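So, subunit A:
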Amino acid sequence: MSIEWYLVLAALLFAIGAGGILVRRNPVVILLCLELMLSAGALAILSFSRMLGDGDGQVFVLIVLVVAACEVVVGLGLVVAMFRRRIPLDVDETTELRG
Partner candidate 1 sequence: MLSILLWLPLVFGIVALLVPAARAWVPALAGTALTLVLAAVVAVGFDPGDPGRYAESVSWIPELGISYSLAIDGLSVFLVLLTALAWVPAVAFAASRNAGDGRERLFYFMLLLGETATLGAFLASDLILFVLFFDLMIVPFYFLFGLWGRTRDGATAGGATTKMIIYTLVGSLLMLVAAVAVGFSAEEVSGKPISYSIPELIARGIGESDQYWLFWLFALAFFIKMPLFPFNGWMPDAYRVAPLPALAVFSAVLSKVGAYGFLRVVLPVMPDAAELFQTAILIFAVVSIIYGSAIAFTKIDLRMIIGFSSVAQLGFITLGIFALDETGANGALFQMINHGLVVVPAILIVGLIAERTGSEDLGPMGGLAKNAPIFAVIFLIVTMATLAIPGSPNFIGEFLILNGTFQVSVAIAIVASVGVALAAYYALRMYQRTMQNPLPPGSDSREISLRDALIIVPMVLVLVILAFAPQIVLGETGDAVSAVVEKVGQLG
Partner candidate 2 sequence: MTTASWAWLVLLFPLLGSMVIAFGFRRLPDRTAGIIGSTAIGLAFIAGIGTLLGLLSEPSESRHVASSLWEYAGVGDLRVDLGIFVDPLAVFMVLVVTGVSFLIHVYSTAYMESDQGYSRFFSYLNFFVFSMLLLVLAGNFVLLIIGWAFVGFASYALISFWYRRTTATAAGMKAFVINVVGDIGLVLAAILIFRELGVLDYEAVFDAAPKVFSTDQWTVVAICLLLLVGAFAKSAQLPFHTWLADAMEGPTPVSSLIHAATMVTAGVYLVARTWPLFELAPAAANVAAIVGVVTLLVAGTIALVVTDLKRIIAYSTMSQIGYMFLAVGIGAYSAGMFHLMTHAFFKALLFMAAGSIIAVMANDQNIDRMRGLGKALPFTAAMLVIGSLALSGFPFTSGWFSKDEILDFALYRGGWYTILAIAGYVGAFMTALYAFRIVFRILPGRPCPEAEELIETGHVAHGEAVNPANGQPEDYEVGYPGKEHHIAEQSPGMRFGMLPLGVLALIAGFLQVPGVTEVVTKFLEPTFEGSSLAAIHPPVSKAWLGLLNGGVIAVVGIAFAWVFWVRRPAIPGSLRQKFHPLYELFVHKWYFDELIHAVIVRPVLAFGDFCNRVVEPFVVGGIVTGTTSLVRSAGALVRDLQSGMIRAYASLMVVGAIAVVLFLLLRGG
């Protein structure tokens, strides 16, 4: 199977993730979409790695997965903290950093 299909899948996944981040307002869903984008990137790296027959890419993907896990931990922790403080779970409502 040629590499194009993998890359198309990765692009599709990335686009779905990016679209989700742009349209959804719930932070949990945004986090999910973020994961999707990371996975898309990982898939692309993996594909090139396989194509070039180089193992380095696989190592990078493992690191990406770890980072993604960490990011989810922090992200979900923030969501729980927001929930506890009765802050609405809507990213459009939380604009404290407005300049």
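As a selection rule, all candidates are chains of the complex that A comes from, given by their letters.
What we mean here is this: contacts are C-beta pairs under 8 Å (C-beta built on N, C-alpha and C of every residue); 3 or more make two chains touch, one makes a residue touch a chain; residues count from 1.
Treat the numbers as computed from the prediction; the structure is a model and nothing was measured.
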Chain touching subunit A (counting every copy) in this complex, out of 1 or 2: 2
Complex contact set, residues of subunit A against candidate 2: 18, 21-22, 25, 30, 91-92, 94-99
